[in-house]
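Let's look at chain A:
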Amino acid sequence: MEAVAKGTDALALDAERDTFPKLVRLNARRFGSKVAIREKDLGIWRAYTWAQYFEEARLIALGLASLGFARGDRVAIVGDNRPRLYWAVAAVQALGGVPVPIYQDSVEKEMEYIVDHAEARFAVVEDQEQVDKLLGVRARCRRLQHVLYDDPRGMRAYREPGLASLSELRELGKKFEVSHPTYFDDEVGRGTADDIAIICYTSGTTGTPKGAMLSHRNLIATARNAAQVEGLREDEEVLSYLPMAWVGDHIFSYAQAIVVGFAINCPESAETVLADLKEIAPTYFFGPPRIWESVLTGVMVRVEDAARPKRAIVHFFLRLAQDIERRRLGRQPISLRQRLLYPLGSFLVYGPLKDNLGLSRVRRAYTAGEAIGPEIFLFFRGLGVNVKQLYGMTEASVFVTIQRDGDVRLDTVGTPITGVEIRISNEGEVLFRSPGVFQGYAKNPEATRQTLEGGWIRSGDAGFLDADGHLKIIDRAKDVSRLADGTMFAPKFLENKLKFSPYVREAVCIGQGRPCVTALLNIDLIAVGSWAERRNIAYTSYADLAQKPEVYELIHREVERVNRSLAEDAVLHATQVRRFLILHKELDPDDEEITRTRKVRRGFIAQKYAPLIEALYSGRDHVQVEAKVTYEDGRTGTMRADVKIRDVDLVAAQGGR
Partner candidate 1 sequence: MGRLEVIYREAGQFKATYASDQAIFPIVQDRVVVVAIAVVAFVVPPLVAGEYWLQAILIPFLIYTLAAIGLNLLTGYAGQLSLGTGGFMAVGAYSAFKLTTAFPQLSIVVVFLLSGLVAAVIGLGFGIPSLRIKGFYLAVATLAAQFFLIWLFNKVAWFTNYASSGTITAPHRTLLGVTVTGPNASAAARYVMALAFVAVFALVAKNLVRGRIGRSWMAIRDRDIAAEIIGVRPLRTKLLAFGISSFYCGVAGAELVFLYLGSAETLAFDINQSFLVLFMVIIGGLGSILGSWLGAAFILMLPILLTNLPHAVGLTMSVALQKQIELMVFGGLILFFLIVEPHGLARLWQIGKEKLRLWPFPH
Partner candidate 2 sequence: MVDVVYAVLVAPFKDMAGSPAFLVEVLIGGVFAGLMYSLVALGFVLIFKASGVFNFAQGVMVLFAALTLVGLLERGVPVVLALALTTAVMVALAFAIERFVLRPLVNQEHIILFMATIGLNFFLEGFGEMLWGANVKKLDIGIPDRSFVVRGVQINELELTAAVTAALLVTLLAMFFQKTRIGRALRAVADDHEAALSIGIPLKTIWVVVWSVAGVVAIVAGLMWGAKSGVQFSLSLIALKALPVLILGGFESVPGAIVGGLIIGIGEKVGEVYWGPLVGGAIENWFAYVLALAFLLARPQGLFGEKIIERV
């Protein structure tokens, strides 16, 4: 690998390559006929080259210009991963505007906040569903003028002013070009590295979303540094399946794709992602822990249905692979027997499994966002998928640290990439600075000040650098607290341990200022449902299944397992789960209990489920709850449920470790 310059050198950008539109133009010239983007549309993968990418972005830009687009205008981008939406991002940037991607599953109210806050004049959206929301938003946010859509289906009768399809916009662009032949190149030429390239609104576990502004320099430098560190090539294939509004997708599917010149692939629909993953078999893959976890759960559920001998073989070899991987990561010797058995496992289990999951061509994959359960991590690495932990934040243009090939560890998130410096504050908080450090939160100097101190970003995570320079994250700095007796309590750490069980979908651990740790759990409806089916346990709904005594038994065993593993931990052995209950409903972003990226909103839950939490500490073995529910037709009603509470035995600490 080519040596990478350290420090500020990495910030220097060639004036011909300092914005994404310029890079796209370059790509169209450099490898014009190479595939830039594929979309599974109408049953087949339609490919677009870099030349088409550039041309389409150009026409969209000219079309926008004909509608009176001005430099600095903000454009809301809403929809599933679609080529035209990526092109629209480039088009907006080409005119010196700022794309503001918004989560496509946001409700109108959430969308309204961002459109209003970002002062968007344009919106480029996928389909009728989004158009309807945006038209609703526009009724209240008068600044929003034009809503442009990709898929015209169902909107034949729409006669709203300022509503047009991207195809129509493209035609406008062609017309505009006749009268303004040099307009596009002029506008692209005016762009500079320090223009804002995108505003990513972070959903935020508390309070209202904040719009992190990232410049072209931030993104290009970071994308390039990370690509160099990781040796990304032009022939990478990426599946773009994560929300465009999430900075991760922006960096992998947009920034790095453009900087390196590799191809991205847009799945057919949300339901077909797993099938599309198998068809494409990406070489470069990114997934937050919940994706890895759900893939693993899917594997386990399907394997459970297999005949007994096959199940035994699969389990045997999976255990073997995990054991080998654990030893390898722990730098422990691997026995000859294991060495001999691994190729057999590779033939019988690992190879076919990877192939079925579409992970057989993966050269590098990342997990980030939250800690990943060690068992999940070991599972995939054991299969031979080079999944690595990455530590990153929106405010850092994602990349802070990456585990390097050959230096992957279970409990750290790797070492800083080129250009990143890390420091630990006196309070134990991780601070860093890098070329990717953002330009501040849009219209929120207060929040910017809190996060950005003298060029250093306060990550909000508690952690430390180990002897080898690896960063280790313990928990959110503000979440690390103490039990009543002063014992250190890291709820997320516990929750992740609980969530490793395929049967536990969500966990919320409580303990701050309390005598012991308790947990509110969500079961995984698919995994527990199929478990129940195999045992002929009939159930009608989530609520019904959750309160079955057999299910409590099942979850009880899982909690005990967590307690046993906690007992081995030098610091956290005193925070074993003492009591738990299974919630009568699933935590739902629509109810604001978790964020759209499935982060638990602790404060809100503590408030909403206060009676349950009190019951957990009261010694009762069940509690009545009443919950407001909204029916499909908009009427509301009350649902009553009797939630059981279980005690769990604590395991004596094992002094050994």
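Throughout what follows, a residue touches a chain if its C-beta (ideal position, glycine included) is under 8 Å from a C-beta of that chain, and two chains touch if they have at least 3 such contacts; residues count from 1.
How were these picked? Simply put, all candidates are chains of the complex that A comes from, given by their letters.
Since we're looking at a predicted model, the values are computed, not measured.
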(request) Could you sort through 1 or 2 and say which touches chain A in this complex? (result) 1
(message) Under the stated contact criterion, what part of chain A meets candidate 1 in this complex?
(response) 38, 43-47, 278-281, 299, 302-303, 305-307, 310, 313-314, 343, 346-349, 351-361
